[in-house]
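Every protein chain but one is kept in place in this view of the complex.
Showing chain A:
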Amino acid sequence: MSKRQLAMVMDLNKCIGCQTCTVACKTQWTNRNGREYMYWNNVETYPGTGYPKNWMELGGGFDAAGDLQAGVVPNIEADYGVPWDYNHDELQFGEQLKPNVDPTWGPNWDEDEGTGNFPSDNYFFYIPRICNHCTNPGCLSACPRDAIFKRDQDGVVLVDLDRCQGYRYCIAGCPYKKIYFNPKISKSEKCILCFPRVEKGLPPACAQQCVGRIRFVGFLDDEEGQVYKLVHKYKVALPLRSDYGTQPNVYYVPPTEAPPKFDAEGRVIEGSNRVPIEELEKLFGKEVHQAMKTLREEKEKRKKTGESELMDILIAYQHSEMFRLDQDYYQSIAKKQGLSLAPIDNRYMQGKNTENKYKFKVVEYE
């Protein structure tokens, strides 16, 4: 367990599935060969296959006794999708627009499909997913090389690329399949919660660019912060699939507002909700009932009295207030390390702490 924990809250009622977060992350972090197929941030349609395909069925995480469960390493072609590009340059010479590989699968292959019958009871909602920077990470537990570590200062889970030997047990161990194998460098890579940005007071790229203002970022122990209020004070933000036992630190405000169903004549069925509560229970646990109750009560209260701290937070009037990153905190750590800028993670950067770890005297033989 880390000293402090940085967390993110995503309000699913406001996510419009525009993928701006995905693009923000890709443009920021697909700066290394081999990362092309990886989506450290993705937005998937629920119900749907998700990314990678059927990730919830691929194992990993812990059972009730706390034992790590075996999992499966997904295949790029079948489960993630091989990234493709188009021949834009050749269009001017009269070529047809075509992809450079034959696409057979990709993230969001089933985007916006959802389930049910149109127009009576079809539904879907979006789930943006990043690494959960778990308190008890499945990837970390699975690594036989101690190559994955959780930063003490903010709980960000990182891969020490120097120690990583590309065994991929971490991928099997992560129940969210949010750690990826980079085939070019034969090492695992994952979302780093934009720690170089966070250390300088900037929110992660996905949160900064979110046009729906659905993402809150802050320390879980910061009682003045909106993240604390949503998670601990109002308890409306819940972890995804907490039954996997990894204690994830990305929280979701469940989709409370969905249109009612229609009957055979196309009339509104009063009091109905298209999103089955069982589905939400599966994703967010039994706590989802209380969370939705609180959200509705606060909404009513706001309607009647004009006052509700919770609604004010969720509306997110000020973008800047959604992020409480405490740059002074990082600066003070940097100062302790004798640095003028951000604290340095030698392990992440180059694995410097492993250099010259062992110094031997040769045992001489006569």
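Note that a residue touches a chain if its C-beta (ideal position, glycine included) is under 8 Å from a C-beta of that chain, and two chains touch if they have at least 3 such contacts; residues count from 1.
Here is the rule we use: contacts and distances are computed from a predicted model.
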Absent chain [UniProt protein name; select from "Cytochrome c domain-containing protein", "Thiazole synthase", "Phosphate transport system permease protein PstA" or "Hydrogenase"]: "Cytochrome c domain-containing protein"
Among A:Trp40, A:Tyr80 or A:Phe284, the residue in touch with the chain that has been omitted: A:Tyr80
Contacting the left-out chain in the complete assembly, out of A:Lys3, A:Lys98 or A:Lys184: A:Lys184
Option touching the unshown chain, where A:Ile16, A:Ala70 or A:Leu341 are the choices: A:Ala70
On chain A, residues whose C-beta touches the chain left out of the figure: 30-34, 37, 59-60, 65-77, 80, 82, 136-137, 140-146, 161-163, 165-169, 171-173, 180-181, 183-187, 349-350, 354-358, 360, 362-366
